[in-house]
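Just one protein chain is left out here, and the rest sit where they should.
The first chain written gets the first letter, and so on, giving A and B; residue counts start at 1 in each chain.
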Amino acid sequence: MVDNTKKIQNDTQMTRFWQSAKPYLLAVIISFSVSGILIGILGYNVPRAFQALLLKSFSSQRGFIQTLQKFIPLTLATYAFAIPFRIKFFNIGGWGQMLFGGSMVAIVGIALASFNLPAIIMIPILLLVAMAAGAFLSLIAGALKTYYNINPIISTIMLNFVAYYFVNFVATTNPWKASLGHPMTLKIPESGRLPELLPGLHMGILIVLLIIFIIHFMTNKMVLGYEINATGINQHAAKVYGINMERTLMLTFLMGGAMAGLGGGIEVMGVHHRLIEGFALTSGAQYGIFGILTALICKGNPLGVPVSALFISALLVGADAMQRTAQVPVEIVFVTQALVVLLIVVFRSTGNK
Amino acid sequence: MDKNITVLETKNISKSFGKVKALKDVNFSLYRGEIHGLLGENGAGKSTLMKVLYGLYSADQGDIFINDNKVNISSPLDSIKLGIGMIHQSSTLVPEFTALENVILGIEGKKLSLDLSGERIKVKKLANEFGLDFPLDVKVKNLSAGIKQKVEIIRALYRGAKILILDEPTTSLVENEFDQLLKSIKALVAEGVTVVFITHKIREVLQACDRASVLKDGEMMGTVSTTNTTKEELVEFMFQNKDIDVTDSALPVIELPEVKLSKEPVCSVKNISVKAQDKDGVNLQDISFDIYKGEIFGIAGISGNGQKEIAEAIINPRRINQGDIFINGESIAKLKTIEVFEKGLFYTPEDRKKEAILPSGTITENMLLGHHREKRFQHNGILNWNKITKEAQQSIREFQVKTPDEKTPIGDLSGGNIQRVVIGRALINELNLLITHNPTSGLDMGSVEFVFNKLVELKENNCGVLYINEDLDELMLISDRIGVVHAGKLVAIFTREQYDKYKIGSLMIGG
Partner (left out) sequence: MGQLTELISQIITYTAIYALTSIGIVIGGRTGIFNISGEGIMLTAASAGFISAYTTGSWFIGFLVGAIVGGLFGLILIALHETLEINQFILGITLVILGTGISDLLYKIIIGVQLFAPEAPPVPQISIPLLSQIPIIGTLFNQNVIVYFTYLITAAAYYFFYHTRLGLETRAIGEDPQSADVVGINVKKRRYIATIVGGMLMGMAGTYLPMIITGTYTTNIANGRGFMAIGIAIFASWRPERAFLGAFIFATIEILAFQQQLSGSDFPYQFLLMIPFISVLIIMWLFRKKVEFPASLGQAYSRE
């Protein structure tokens, strides 16, 4: 009898797990089949392409380090969308906020070069600058919503373009620009660069792990997390019972923008050591854009963000490998991923019906 | 009424929503030219049955016959073509359109032109014929509930409706308007229209209808002629219980205890004026009243006349533009909602689903809402979930919430159980004043009784209650005094011995 109930419990647990995993599996299988067919039709070597796509990141240490490299900015870009999405607002400005964070780090970093500050001071300053810059852009959108009821979808997108041209401005203008070639700035001082933990993996990974921990803690244990959660479920009820909607909105945008800005700053401080036009790109698109897709995969649930980001990072590394080894255009991966997200959203809704 | 000429008949209609069986093999028939009451508790399936007839829901099984011909109704358009019209419980007029535009919306005819002046003459003539006049060129959002109902009736008649379904038409009407509506209905019936009158009030059925059918839990209990039935018989029919003690408005009979009111008011609202928060809101003008300990102070008014704004001004006093509010003699004008709650106030809003709960949140998370900044539940911004969970478990026991555990999402519970959680949350702390808006709406008899008992208990414990309700029957039953609001003003306060349905009703509509 006891065994029986246990078995039933196990069974329901299994079905529950299957129910929740099903949309993701189905979506991945279908989108991969579609892209596989596409790759085949285009005359590329399908097995080779898929081998590269799926196995690259886990088959070698180098692949895994590359995955973690992408995981750093992608996780932060994902939070940029996911945190405001918690209260049903769309921050499409992740990529602009990243670009702005990176630009400001370059400007401040170059400006501080002559002071010869030690790394222990320089790095925190630049990280704060990055967060402040990202938050500045997102707070403009938050304030436009709060005080003037202007849709953040539009304002964040418009600010993306502003940030995009700002990068170009900084990278081509004195006193920042490097002398020749592709638009980029001078290098930031040595003390402002993030040290490497392993070859190819900089300290940014520790910062991201810390951020993941903080966001988990906030979501589960803090009054603020509860207030954001409550507002997300039902903003009317939250308002009636004393949760200040405007404050929550501003705070989530602030946090989201700070995460994106940090992501951009870390790319400059850890990878390029300078601002380069097109620096926050991967597989032909902005991390900010992948961040939206990644966040949609986990419904913007902050606890799901790292998992979702790890999955997409692995695919992005695979995509690069696929392009190198099988010459398949990276856009296929981009399209596949958008398709994965669309299908996940679709299958999740069919599951609810 | 032409006896025995059946215009509409349903046979074995069944309809389920998910696991809930809303209608079970319902047989129902209408005679030409009758006023047919459809009686039942909240959730008995009255609206569902009528929505099936109107094509808004499709029945899982069963047949519909009109003039003895089997018909297939799969959309409102089918139903309209068969001569059925429905006046819904809440207005289904486009607020931004004028009355005339609403009346002609969707009718057959040349679709690529718009001849408003031609239609105007026809609509006007029809409205005159039945004494249902209304301004044609005013946007519907600026019309009162009573007028909107007229527009809806004309809209149905303009489409040639021969069978008119009125879904709880008296919810937003006062007594005088009910009499008027009844007159219009009688005029319609004289012209050969058949009327279905949905209500949960036995009194209205006896007053208005020729026959009445009773639904309970989705099952048809039977049909009686109102000339040879009594209130007691209908009660027994409606609740399938002889011994139940209800009023003729189908409310539980309660005994109000004699409680000596305090000398000083627990809550004193002094000349407050509040500007509306949005376009559709109401400006409150110079409102003053006192509530004493142990008193249930009722507020009557047609929905949207400022009662909600009064409640929100008390729990969110920073909105007040002029005047002041005192709790036990202390001004709260500068406090935030959370700080007001700390003074021993709590609130259960009108719209349970929309404003009171976090549907996908657990019962525990819902219990915390409004208490989330209290010292005993958090320290330096970090929540003590153990304590909160214990509190939630205790609340579930005390308020007899039917749920597997406190981790269940509140949205999975029934309306009555949700309301128990909502009231339980309000009563976690000892209160000075409870503000509650329509706490019984949509609840079954058992839950209504539970709510009433809780209010009486609060009264006995010397708590003040601000009881806002759009249903005058309920207010008169349970309030010690009733304040009447109209257009953002408190126009009168009645004590129990002064209660008069017609007097209060006419003040509610600005008379």
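The criterion applied here is as follows: a residue touches a chain if its C-beta (ideal position, glycine included) is under 8 Å from a C-beta of that chain, and two chains touch if they have at least 3 such contacts.
Keep in mind that what you see is a predicted model, and the values were worked out from it rather than measured.
Chemist: Of the listed residues B:Leu56, B:Leu182, B:Leu206 or B:Ile338, which contacts the missing chain in the full complex?
Modeler: B:Leu56
Chemist: Where the complex has a chain not shown, which of B:Glu41, B:Glu101 or B:Glu365 is the residue touching it?
Modeler: Considering the complete complex, B:Glu101 is the one touching the chain left out.
Chemist: Identify the residues of subunit A touching the omitted chain, counting contacts across the whole complex.
Modeler: 42, 90, 92, 144, 148-151, 153-155, 157-162, 165-166, 168-169, 172-173, 284-285, 289, 292-293, 296, 329, 331-332, 334-335, 338-339, 341-342, 345-346, 349-350, 353
Chemist: Applying the definition given at the start, please give the residues of subunit B touching the unseen chain.
Modeler: Looking at subunit B, the ones touching the missing chain are residues 17, 51, 54, 56-57, 75-77, 80, 86, 88, 92-97, 101-102, 104-107, 109-114, 155, 159.
In this text, only the chains that are shown with their structure count from here on.
Chemist: How many angstrom lie between the CA centroids of subunit A and subunit B, rounded to a whole number?
Modeler: Between these chains, centre-to-centre, one finds 47 Å.
Chemist: Would you pull the subunit A residues touching subunit B in the complex into a rising list?
Modeler: Touching subunit B from subunit A are residues 221-224, 226-227, 229-230, 233-234, 236-238, 240-244.
Chemist: Residues of subunit B touching subunit A in their complex?
Modeler: 312, 315, 336-338, 340-341, 347, 349, 351, 354-361, 365, 368-370, 372-373, 378, 381-383, 385
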